[in-house]
Structure formats: C-alpha cells, structure tokens
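First comes the structure, then the notes that go with it.
With one protein chain removed, the remaining protein chains of the complex are shown where they sit.
Let's look at chain A:
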C-alpha cells in the first residue's frame, strides 16, 4: 500500500468518525443502557439515595422515639415492617438507616480512593525504589484478611461511625493502589506522555492532566464495587457492636439486637438484613454493569 492510499484511507475513516460523532463516553453510555442488570442496579441506587435524602419526609414515625405500648409487633398496616423491642417503627428506622450505610460506604471509599490512587499513581509513575517501598507496604496490608484489618483498626480507634469510616477507608487502600498503579504503568510509556514531558510539563501536570484521566475507568468500577463491600463490612462491624452505637438506626446494629427476639419476633432481625442485602446488591449490579460498559475485558 502506497503512502497516498494510506492517507486517503485515514481521511475517509476520519470522515466516518466525525459523521457518526460517537465519543467513547457516548458508546459507553449506549452499552450501559443495553445492560438490563446494570440499569436495575442504577435505579436501585437512585431509589436508595432518594430514600436517604428524603428520609424525613418519607418516614412515617420518628426513628428513635420509643413507644412501649407497641413493642415487638409483627408487620401490620400501622407498622409496615413491625416494631422493635422499644416499640420503634422498623420501617422508619430502615429509612433513616439508609443514610448511615450510604454515608459510611461512600465516605469510606472516598478515603481509600484519595489515599490509594495517590499512592498507586506515585508508585507506578516514578517506579524504582519508591515503587518497591510503597508496594511492599501494600503487600503487608494485603496479608491481613480484610475484615480483620478493619476490625483491628476499629478496636484501637474505639467504636463509632467516624472510626468505622476510617477503618473502611484504610482497608481498601491496597486494592486501589494496585489498580491505579497498573493503570499508570500501562500508559506512562505512551507517546503522548513523552510528548507532554518533552514540552516541559512538570511531573504534577503530566500526572493530573495526562496520566490520571486515563486510569479513571477502572477506578470508577472499583469504587462502585468497593462501596458494596464497605457497606457490608460496616454493617458487620456494627453487628459486633464496634460501629454505630444505639439508638442510631444502623442496619447491622438493628439486626444484632433483633437476635435476642429471634424466636418470638423474627422480623426484627430479618428486615434489616434484607435492607443491607438489597443496598449491597444495588451497588454490585451497578459496578458489574459499569465494568461491562467501560471495558468488558477489565479484570476486576
């Protein structure tokens, strides 16, 4: 093929592309829309966020106010999900609980994204000893079963919601560091990075302007999936009494107190468990869908 042929071909291709006007994001959106599971996950997340934001307007009762006349009642028209051992409306507590779970999940993952992506990017970009040092430390964190690491951190910091967020934040750091490191390594020797460097761009500019935007996709997918894990872990910590303290309507804690009444009032622990499951499911489905839409070959 002669040079002119090639240039003609390139020109036609360019014309076709501009004719279709399909950016990578648009085709991603198209793939996402075609994925039924992803859409269901997306709308479930939207519903949960809506419930959390409008909790005050939706909840039929106060989540903390006790009413000793109606303790441990099974689901009825007055109390759709029944009442707990203090006569509190479980539906209202579930509604308010969504705020807590979402917040812990999202804030916890944000902490790990900031620290993990920071470390991973530095590690991958500079390589050499820096890389060695950071990744060996990450390996040590990885040597702990993750739930145990979160538990150890909370046991030191003391129980409470903020500490759970910190623990959750730390325990996902190595995963984000690894993902962003490999994303950075895969682009750092490409021509456009070299071009930016040869034009005199600083390390910071190259990283923020050219390297990071190219590792956004796996980080978005991982974040979504990690929110699911974070919610699950946080509820586990609360279940063990290490998370949110009473009377906070946290789902894991509600489930834990419900255990005492399992024989007489099984709904008290059954319903919070279902709530946890559906919220985690929503983020897992969304994460799955995003992965398939952004890059079907991504190994996550």
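For the reader, a short list of remarks on this structure follows.
Here, contacts are C-beta pairs under 8 Å (C-beta built on N, C-alpha and C of every residue); 3 or more make two chains touch, one makes a residue touch a chain; residues count from 1.
Please note the rule applied: contacts and distances are computed from a predicted model.
The listed options are "Nickel import system permease protein NikB", "ABC transporter ATP-binding protein", "YceI family protein" or "Pyruvate dehydrogenase E1 component subunit beta", and the UniProt record of the chain not shown names that protein "Nickel import system permease protein NikB". Check A:53, A:162 or A:262 against the missing chain and you find that the one touching it is A:262.
Only one of A:67, A:130 or A:155 touches the absent chain when the whole complex is considered: A:155.
When the omitted chain is restored, the residue from A:100, A:119, A:212 or A:280 that touches it is A:280. Across A:28, A:110, A:137 or A:220, the residue that sits in touch with the chain not pictured is A:137. Against the chain not shown here, chain A presents residues 37, 136-137, 139-141, 143-148, 151-153, 155-156, 158, 228, 232, 235-236, 239-242, 252, 255-256, 259, 262-263, 266, 269-270, 272-273, 276-278, 280-281, 284-285, 288.
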